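Heads up, the thing below is written out as structure tokens.
For chain A:
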Amino acid sequence: MLELVNVSTYYGRIQALKGVSLRVDDGEIVALIGANGAGKTTLLNTICGMLPARAGDVTFAGQRITHLPPERIVRLGISHVPERRQVFGELSVLDNMILGAYHRFGKESKAAIDGDIETVFEIFPILKERRKQAAGTLSGGQQQMLAVGRGLMSRPKLLLLDEPSLGLAPLVSKEIMRVVAELRSRGTTVLLIEQNARAALRIADRGYLIETGKIVLEGTAHDLAADPKVQSAYLGQGYHHS
Partner candidate 1 sequence: TATPTPTPTTAPKPPAPAAATPAKPAATAPAATTPAKSAATPAASKPAASKEPYKIGGLFAITGPASSLGIPERNTVQLLEEQINQQGGINGTPVKMVIADTESDETKAVLAAKKLIDEDKVLAIVGPSQSGESLAIADTIEKAEIPLVSAAASIKIVDPVKKWIFKTPQSDSLIVQALVDYLKAKGYTKIGWLSVSNAFGDSGKVEFEKAAPGAGLTTVAKESFGANDTDVTAQLTRVKAANPDAIVVWAIPPAAAIVSKNVAQLGIKQPVFQSHGIGNKQFIDLAGTAANGVRFPVGKLLVADSLSGSDAQKKVLQEYAKGYTAKFDANTLSTFGGHAWDGFWIVAKALEKSGPDRAKLRDAIESNTKEFVGITGVFSFSPTEHNGLDKRAVTMVEIKDGKWVNAE
Partner candidate 2 sequence: MPADIAFERIYVELYQQVLQYLMTGVTVGSIYAIIALGFVVIYNVTGIINFAQGEFVMLGAMIMVSLYKNQVPMVAAFVIAVLLTTIIGAALERLAIRPAKGASIVTLIIITIGASITIRGLGLITWGPNTSSLPAFSGDAPLVIGTASIVPQTLWVLVTTAILLIALYLFFERTLLGKAMRACAINMSAARLMGISPSVMAMVSFALSASLGAVGGVVMAPTTLATYDMGTMLALKGFVAAIIGGMSSTPGAVAGGLLVGVLESMGAGLISSGYKDAIAFVVLFLVLFVRPNGIFGGRDTSKGGL
């Protein structure tokens, strides 16, 4: 479904991605793990067109999207839940969600969209409670929920998630992972960045390890979780409450 071949991306003259090749198949959850500064966010931004690749190719569903602007790419069915939430602070929670479905209006019935709003509200009940509140006055975690909810509203074929559980309480964080897993059963493909690598690899089919802009390891989620390098740096001892 998504394929990156030898993609290189720069900030000015700094090269942040160095010939990254990566593949996400239809219906998969692929986890992308790496240290901070490895280039994970850069990679997602390259795919969604915010930060076009200077070399290499990105193809989605057989179409080359390397140099398309993000607003076009969204319409092809890729939705991106960006780092740092980026909610529309002055708009209400509900308006934020509606804008998530922006490209669906006119193509789909209003009922379908309203239905999805309800679904998101079920996942994050607090958003329903606060649907009239300005998104900028939500707590950090609530904003994160909104960002994820807004991303879901676009009903993408491919969902790019940049640390969706950032700042979320353990319970909610678990809920998000459950939802992501459930998306797969609905046929949505997911590319997931998650610092909680343990949780990510638990639901993922495959995974990539990225270090300083290069893919250094790839394999099934199981293989990755078993890799000593991954274990020491990304899985930790694990927290078990007594």
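Following the convention adopted for this analysis, contacts are C-beta pairs under 8 Å (C-beta built on N, C-alpha and C of every residue); 3 or more make two chains touch, one makes a residue touch a chain; residues count from 1.
Regarding candidate selection, all candidates are chains of the complex that A comes from, given by their letters.
Note that the structure is predicted; figures quoted are calculated from it, not measured.
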item: Touching partner of chain A in this complex, picked from 1 or 2; value: 2
item: Touching residues (chain side chain A, partner candidate 2) in the complex; value: 48, 50, 69-71, 74-75, 79-80, 82, 86-91, 95, 98-100, 102-103, 105, 134-140, 142-143, 150, 154
